[in-house]
Every structure is written in structure tokens, then in C-alpha cells.
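Comments concern the structure below.
This part shows chain A:
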Amino acid sequence: MRDTTTAPLVQVDGLKMYFPIYSGILRRHTGDVKAVDGVSFSIQAGETLGLVGESGCGKSTVGRALLRLYEPTAGAVVIEGEDIAKLSPEALRRKRPTMQMVFQDPQASLNPRMTLADIISEPLVEHTDWNADRRLERVYELMDAVGLNRRFANRFPHEFSGGQRQRIGIARALALNPKFIVCDEPIAALDVSIQAQVVNLLEDLQEKLGLTYLFISHDLSMVRHIADRVAVMYLGRIAELSPRDALFSKPLHPYAEALLSAVNEPDPSLARRPRIILKGDVPSPARPPKGCNFSTRCPKAFARCHAEKPELQEVEPGRHVACFLYDAKPGSTGTTEAPANLRQEHNPQGEYQ
Partner candidate 1 sequence: MKLKTALLGAACALSFAPAAFADRGTDGEVKFTFPQAVSIMNPFLSSGTKDVYASSLVLEPLAGFDADGNLIPKLVTEIPTVENGGISADLTTITWKLLPDLKWSDGSPVTADDAVFTAAYCMDPAGGCAQLSKFDGVAKVEAVDASTVKVTFSAPKPNPYTAFVGALSPILQKAQFAACQGAAAPTCTDPNNMPIGTGPFKVTGFTVNDTVTLAMNDNYRDPAKPAFASAVIKGGGDAEGSARAVMETGEFDYAWNTQIPPDSQASMTAAGKGEFVVAFGTLVERIEMNMTDPDPALPEGERSTAKHPHPVLSDIKVRTALSKAIDRQILSDVGYGAGGAPTCNVVPAPAAWASDNTGCIAQDMEGAKKLLDEAGWVPGADGIREKDGKKLHILYQSTVNPIRQDFQALIKDWWTELGVDVELKAIDPSVFFGGDAGSPDTFQKFYADVEMYANNSDGTDPETYLSQYQCVNAPSPENQWQGENMNRYCDPAYDAKVKVLSTTVDVAERQKLAKELNDMVTKDSMTVIPLVHRGTLSAHSNTLGGVKINAWDSEMWNVADWFRVK
Partner candidate 2 sequence: MLTFTLRRLLLAIPTLFVISLVIFLLVDLAPGSPMSEIPLTVPPEVRKKMIEALGADQPVMVRYVLWLRQFFWVEPATLFDGWFGTNLAGGEQRILSWQSRAPVFTIIGQRIPQTLTVIGTAYLVGVLIALPIGIYSAYRQYSLFDQLGTLFAMIGFSVPTFFSGTLIIIIFAVTLGWFPTKYDTNLAVTDWPSFLQQLRQMAMPVMTLGLANAAVISRYMRSSMLDNMTMDYVRTARAKGMSERVVVLKHVLRNSMIPVVTVIALGIPSIFGGAIITENLFGVNGIGAALIGAIHASDLPMVQTLAFIFAVLIVTFNLIADVLYGLLDPRIRYD
């Protein structure tokens, strides 16, 4: 499935997104919320990468930082050979048409004081020199593409249903022919009956337009339906990154295992996995545990897990796991600290402290 011969469309390297905490009378910088703490992955053109995890694990932050809707703290995001994280504001703005986002809450993401036509055509005004007729033509085209009646062009967002609004959101994202779309929980706010329609629409569009998706969701069954590969995140880090089928049939990381045990198996003929109930709460991202982020709740944790952070490494072809259970060289505890620090700058797929 993965075409390893061509360069990936999106290459993320050691992405970190820290939100500073100011406290005290003088509002001193006293710490950081490490929402994303060193995430690396790549997405091939035409591929859909699913990004799953509990709420608060940083998956939406990854999506936003990827498009530089947040200023990433560190790391590189190379899309089509350009590092988004380092572009000047103006260059970034010109780059925007190639990468778009579909937001979770279609109501909130649409300006309530603009009509549908305005919302969809605004980026055209900004990024093309088309005249009004041409833009309107494009608006109609997009409305057709997402299945909205052309009569609705002059209505305001609040006049639509949730599913229709999300179609507007998609049409808007498509307006400039992007290559890469981050779908940030695009169906979470929709009725179940509408969810399938929107996912199918996204799939159809991908097929027709050759789009590349980063599909962020906490709905594992929906991810299983749409994604080619899936990354499982826990507390700002990727725990496992594997092809979909491999992951769903045999999760390697203890967290992935626990997470997937909660999914209803659609095929009753397959033996149902025993449900794994995790104990305790997710630690605060402002104060992650010293060792593996999952060590506080991991049923299989051992001494090393509490001392060192595991890196994401390929343990089977195409399968990357950040867990010492799969470490080829167990027992290197005593010497890890310094080399781990040294490696930071060089290992593109690594997980860092």
C-alpha cells in the first residue's frame, strides 16, 4: 500500500507544540502544556492517514500545527518539499491553497455573518484574479460536488442542517483545489445517520480529485473504514503507527490494544477480544510522567518504562511502535540518557524526550 519509492506528500519531523503556562502576579513562564511532544510521520500522496486517540491526547493540535494554524514549538512539516513551519507569513499564505482543513464543528467554523457563496468564494478572491461570474461558477461547481442545491448560495450558515453545513465546510476547503486536507473530527458533531453520508462524500472526493487526508477522529470504526494507515496517539506522542488491517487485527502497543478492545467488532464470526479496562486517569500534559507517557496506566509496564521514554521504531515491516516490549536491545538502561539526547537532531522517525 505504501509507495516507498516516491517522496511522501507530507513529512512531519519531531513536531512539538507546547502551550506556555504563565502564573503568578508577574505572569512568569512557569511551565508548558506539552500538547504535542515530538511527533513524526509521513503521508503519501493519495493516502488517508487516520489519527486516533482519546480526547485531549493532542490529535487535533497535530492537525492544526500541521497547517500552522498554531505556531509549532519545534519540528518540521514538509509539504511538497516546503517546510511549512519555517515559511514567512506571506509565503505561508500563498501556500495555503494546497492544504486545507475540514473542522469538527461546522456551525462554529463558518462565519455567521457571511452567506454560503461568500464563504466559499472568499479564498478565490484572495488567491485568484477571477471575476465575480467566474467565482460564482466555481461556487456552483463546488456546491454540486458536495451535493448542495444551488438555490442555497445566498443563505446564511444557520439556515442549514448540521450535515449540510459540513458539506459547506468541505466545499469551502475544496475551493482552491488543495492536495492535502486535514479532516479534524469532521463527523463528530453530526448525527449518526449523517456521518456515513459525509464520510462517503469525503471518499468520493478523494477518488475523484486525488486528495490526501489526515483523518483525525476518536471514532475507531469510522477510521477503520476510511484510513489506509492509522496512528494511535497518547498524551502528545504516537504510540503506534501501523497499516489499518494489521493494527485492527493485532495491535502491538499496549495502549493501542486497550483502545481497540473497546471497538465493537462488526464481524460476529471473529472472536471478540477481551475488553481491557485501563486504570487511573490520563496524566496532565503539563506534567507528563518521567518515563513512557503510558507507563502510569500500562498493564505491562516494567522498570525501564518508568525511567526512559521509548522511541517509535519499526518492529515489523510498516509497523512502528514506541514500546520497550519490542525493543531489540533490552537492558541498555544505564547508557540511554546521553545518546538519546544526542540522537535528537538526527533521527527523523525518532521519538524524543
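Inclusion criterion for the candidates: all candidates are chains of the complex that A comes from, given by their letters.
In the analysis below, a contact is a pair of C-beta atoms (placed from the backbone, for glycine too) under 8 Å apart; a residue touches a chain by one contact, two chains touch by 3 or more; residues count from 1.
Source: prediction; values computed, not measured.
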Only one of these touches chain A in the complex, so go through 1 or 2 and give me its number. 2
Taking the touch rule as given, give the residues of chain A at its contact with candidate 2 in the complex, in rising order. 22, 27, 64, 67, 69, 89, 92-97, 100-101, 103-105, 108-113, 122-123, 126-127, 156, 158, 169, 172-173, 175-176
